[in-house]
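Omission of a single protein chain aside, the complex is shown with its protein chains in their original locations.
Right after this comes subunit A.
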Amino acid sequence: MKKRIISIIIVVSMIATLVTGCGSGDSTKNATTESTDASEEGFVIGFSNGYWGNTWRAQMVEDFEARCEEYKEDGIIADYMVSNTESDATEQLNQINAMIDAGVDALIIDPVSPTTLTSAVQSALDKGILVVIGSDPAAYEGTYCVCGNDAAFQSILTTWICEKLGGKGNIVSITGEAGVGTDILRQDAAAEILAKYPNIKELASVPGRWSETEAQSVMSTYLSTYDNIDGVLTQDVMAEGILKAFENAGETPSLMTGDTVKSFLTTWSEMDDFDSIGVTYTCGFICTVLDVAVGLLQGEELNESALVANPYDKNLKNTIMLDPTYVVTREGDQDAVWMEGHDLSKAITLDKALEMVADKADTNFLDGWLSREEVAEAYFK
């Protein structure tokens, strides 16, 4: 009997030493930060990331950590915590609660689902913790939301293709996924732009569900149905699947809205009679989310014009919409028609974009973010 108790105690204490051993370096770091007074030794920032499993998200977390290190060197933040979950809403709540208990000053949350955070947000707000919903939107009273501007993203793409066609021609659309918030915002923007070009005819529009293979099969169907396609309006990763459909049909596309993943940029640069555009929906947005959170912690006030209605709650004016960081075209013309009204977006040439991703893996996205000065100027008083 005694032996049994002893053996169990040994096993458990092994686990305990393992955990404390692994964590000791970090946990002492934690311990010091928890007791720090924010105003004297810097803030503690917690970032709860709701999905972790593709290149884009991994790149986002890297960007966040790099930016945090910059702030740490400047002594503005004392420490930061990052947690990831595979779309598990309960786990995300547990992680957020752990961060609240560890004494963070601000929580940045990329939600698993826009509606599952109520209890965690409430307990954070009760403790006076600043809550910024970042990257993907969600609407909660008392929080800020900083997210990518899907409408701007899509209207740049749509305007580009309409202008390149000289305001006249037939296009086919391959959209994201019906009913998904992001795509609803994007398709509304596209429809608004297309209405301005009455001689552009949209032959058909079908969802490709942001999947290369699905987009490829839709495009193959288009190619066998229509013989008068002048351009393809699509977004994100679907561009590469569409190119494959053209290749399989033995045709070459002339105009198509594209993507900013390195492999697509490379293919595009090798095709002479083909023109495209890439608009970034950067992982680097998270840096701006952090900049805004730090600014707010430092007591700075946001410009009233910076805040717009939340995409999920029109009555809640708590959202900063981030314009695309880069617009990649062959010419890189900042004064082009499609750049109008997007002052914070930088037009760059395809060659420049390729240079920027030169030492990255093929699956990496062209990444970039506003400098801290640009954020301060654009969004703070």
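Keep this in mind: a contact is a pair of C-beta atoms (placed from the backbone, for glycine too) under 8 Å apart; a residue touches a chain by one contact, two chains touch by 3 or more; residues count from 1.
Following the convention adopted for this analysis, contacts and distances are computed from a predicted model.
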The chain missing from this complex carries, among "ABC transporter", "Peptidase C69", "Zn-dependent protease" or "Ribose transport system permease protein", the UniProt name "Ribose transport system permease protein"
Cross-chain touch to the chain not pictured, restricted to A:Ser123, A:Asn170, A:Ser254 or A:Thr363, is A:Ser123
Given A:Thr90, A:Asn199, A:Thr266 or A:Ser371, the correct residue touching the omitted chain is A:Thr90
Contacting the left-out chain: of A:Ile76, A:Ala98, A:Leu125 or A:Ala336, that is A:Ala98
Touch with the missing chain holds, among A:Ser113, A:Thr213, A:Thr266 or A:Ser371, for A:Ser113
Those residues of subunit A that touch the unshown chain are 1, 3-5, 7-9, 11-12, 14-16, 18-20, 22-23, 26-27, 29-31, 34-35, 49, 52, 61, 65, 79, 81-84, 86-91, 93-95, 97-102, 113-120, 122-123, 127, 179-181, 312
